[in-house]
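Just one protein chain is left out here, and the rest sit where they should.
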Amino acid sequence: MNIIVCLKQILDPLIPVRDFRIDPELRAAVQGSASLVTNIFCENALETALQLRERAGGKITVLAFGAPSAEDSLRKALAMKADDAVLVVNDGNVHPDPMAVARVLAAAIRKIGAFDLVMLGRESGDWGAGQTGGLLAEELGVASVSFVDAIEVADGESHLKLHLKRQTDTGWERVAAPTPLVVTVTNDEHNVPRIPKTRDVMMSYRQPLAKWTLDELGIDAAAVRAGGDYYRVVDLSIPVRETKCELVSGDSLEDKVSDLAARILQVTRAM
Amino acid sequence: MSDVVVFLFSSSGPDRATEGALGAARNLADSLGGRVHAVLVGASNEALMRASAAVADAVLIADDPALAEYQPEACLAALVQISRMISPRAILLGNDAYSQELAPRLAHRLGGSATGDAVELAVDDGRIRARRPVYGGKAVAVIELLQSPAVVWLRARAFAPAEARDPSGATVTRLAVDVASAGGPRIIERAVEDAGESRLEDARVIVSGGRGLGGPEPFRDLGEVASLIGGQLAASRAACDAGWAPPSWQVGQTGKKVAPGLYLAVAIHGASQHLAGISDAKVIAAINIDPDAPIFKHCSFGIVEDYRKVIPLLRTQLAAQKK
Partner (left out) sequence: MDHSEATREVLWNIGNVWLMYLMFAVSAGVAAYGLYIRIARWRRGREAVRFDRPAERLRLLLRHAAAQGRTVRERQAAIFHTFIYTGFIILTIATTVVLIEHDFGIPVMRGAFYLYFQSFIVDVFGALVLVGVLIAAVRRLFVKPKKLVYTDEALWILTAIFAIAVTGFLIEGWRIAATRDPWGSWSPLGYMVAQISSSVMSEGAMRTAHLIGWWTHAALVFGFIAWAPYTKMAHVVFGPLNIYTASLEPIGAALRPIDFEKAEVLGVKALSGFTWKDLADFDACTECGRCTSVCPANTVGKTLSPRDLILDLRALLHRAPIKRNANGADGGASEDVFDLPIVGVVESASPESLWACTTCAACVEACPVFIEQMPKIVDLRRYLVMEEADFPDTMQEAVTSLESRGHPFRGATASRVDWADGLNVKTINEARDAEVLLWVGCGGALIERNQKVVRATAQLLEKAGVRFAILGREEKCTGDPARRIGNEFLFEMLAKENAERLNNYGVKKIVTSCPHCFNTFRNEYPQFGGSYEVYHHSEYLARLVDEGRIRPVTADERSITFHDPCYLGRHNGVFDAPRKLVQIASRRGVVEMEQSRATSFCCGGGGGMSFIEEPKDKRVNQERARQILATGADLVAVGCPFCLTMLEDGVNARRGERDVRVMDVAEILWQSMNSENTEQTKDYGTNGKKPGD
């Protein structure tokens, strides 16, 4: 089983609200003192891939398209025992649109070679577009399944050789799928990313890591730097938050609770 | 080319989500000066059809047996065929898992642009813009879709329902689609989990009790409040430690991290370890007798009162105001 896991490095989603700042010009978050981390759903995807490899054998290549710092995410993946790592260096626009990303990933995947499975996180913790998986499947011309949390290799000779478990709004579904396939992965108690052994962390810094430029992939770097032609962020703002607690008003307890109930229903109705 | 298609999966609804999606379609079509085509995909659903007809200009029913149960590739092929038939300016979907799965692929096949989790739609100089939360809710972005059609899945409950019209004004048509050749992955088993057992992490509304409850019995009353607002019960570590609530209810640094739309904290002091578990909650409300409790520094609204007095009144009020 040849597995390619796409990883995205993002701004730490757990950054305290008060530390979160945006650059209105760039229409993107400012890193400031916050750290960069691997998107959690991408790590869930890697963990699911590692578990699949334990049962079915094969090879895992981790692939990232991002700033040079995304090497850290790939090194960590190597420490978790991915086999190979490829970084496509994004030296331009901080946040190309999902179609631009999908095209870059597709080109890189074609360069990596034949694959059975491409795995991605269901969405990223920064922009959360949730589109890269679907668009990548279309770019590669293969089918895709979303919200997967476990993958088994089916017995028998059927061409539907993968059995995927995926989450739905009301429960779960089991999907029989052929390869090659693109899946997006969501979190589950069974795919919590493993903690790498320190020994493997140390080794990961000595492992080779391929770095490709957009030019090498035959992609119009200028278009990617411009952000792509799929969509454009025209505004980014931090919503003004009600940081102070409003105590419900009313002369009597009855009035106060009535106000409380009204506010509660106002919130639940807006969902 | 200025029409709006809204795809509704007929397995569910009509409910608040389908109403919101229809309302959004209506508004958008009015801004574009186009028509609303409501496309019902899957087994026939009379009620949904009537609700759609009250809002849309055209109701299209795609109840081909191959679409009766959702299969990703067949459904995608059907949506592509229908979209090409109508060639709309915008295509709207709900925020169910299937819509989220289909939206980007549909956009790709139609040469359009997609975005999702939209809470507001606007037309600016002919271009469709969607407002959506990003960075885990810390910021809001406005996305302008550069290619046509615009494919948007909506946080449907965020949109107001449209004013209902006389349903007889809408045309109702059955659509034939050809999805026989669609291969690929097949769903071979479906399981619906007991709603009561659904994950606290996914709950939209949570009513949580703390040490101040003083015992296990009050959780029954909290349960009644929760069921009135479609919520699930949770508890602080102190309450779980005391054995008043099962460990699976525990929210906090060493318990579950939840992200509901509303978190109602009852008699919870608000230790930072507890707050760490609810930092992703959209709205936090508190009922606590202690005005200095840290929870009041983190909630949007609250009441400083003994919960024993508040809860029975709240139950009556919620029941009354819901009507």
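Note that the chains are named A and B in the order they appear, and that numbering of residues resets to 1 at the start of each chain.
Note that in this section a contact is a pair of C-beta atoms (placed from the backbone, for glycine too) under 8 Å apart; a residue touches a chain by one contact, two chains touch by 3 or more.
Computed from a predicted structure; not experimentally measured.
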For subunit B, residues in touch with the removed chain: 211, 238, 241, 243, 253-254, 257, 271-272, 275-277, 279, 292, 294, 298
Hidden partner interface residues of subunit A, rising order: 12, 14-19, 32-35, 37, 194-199, 201-202
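The working rule: only the chains that are shown with their structure count from here on.
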List of subunit A residues in touch with subunit B within their complex: 11, 13-15, 17, 20, 22, 27, 29, 98-99, 125-135, 137-139, 143-147, 160, 163-164, 167-178, 181, 229-239, 242, 245-248, 253-254, 256-258, 260-265, 267-268, 270-271
Residues of subunit B defined as touching subunit A within the complex: 72-73, 96-98, 100-105, 107-109, 113-117, 129, 133-136, 138-147, 157-158, 183-193, 195, 204-205, 229-230, 261-262, 264, 279, 282-283, 285-287, 296-305, 309-310, 313-314, 317-318, 320-322
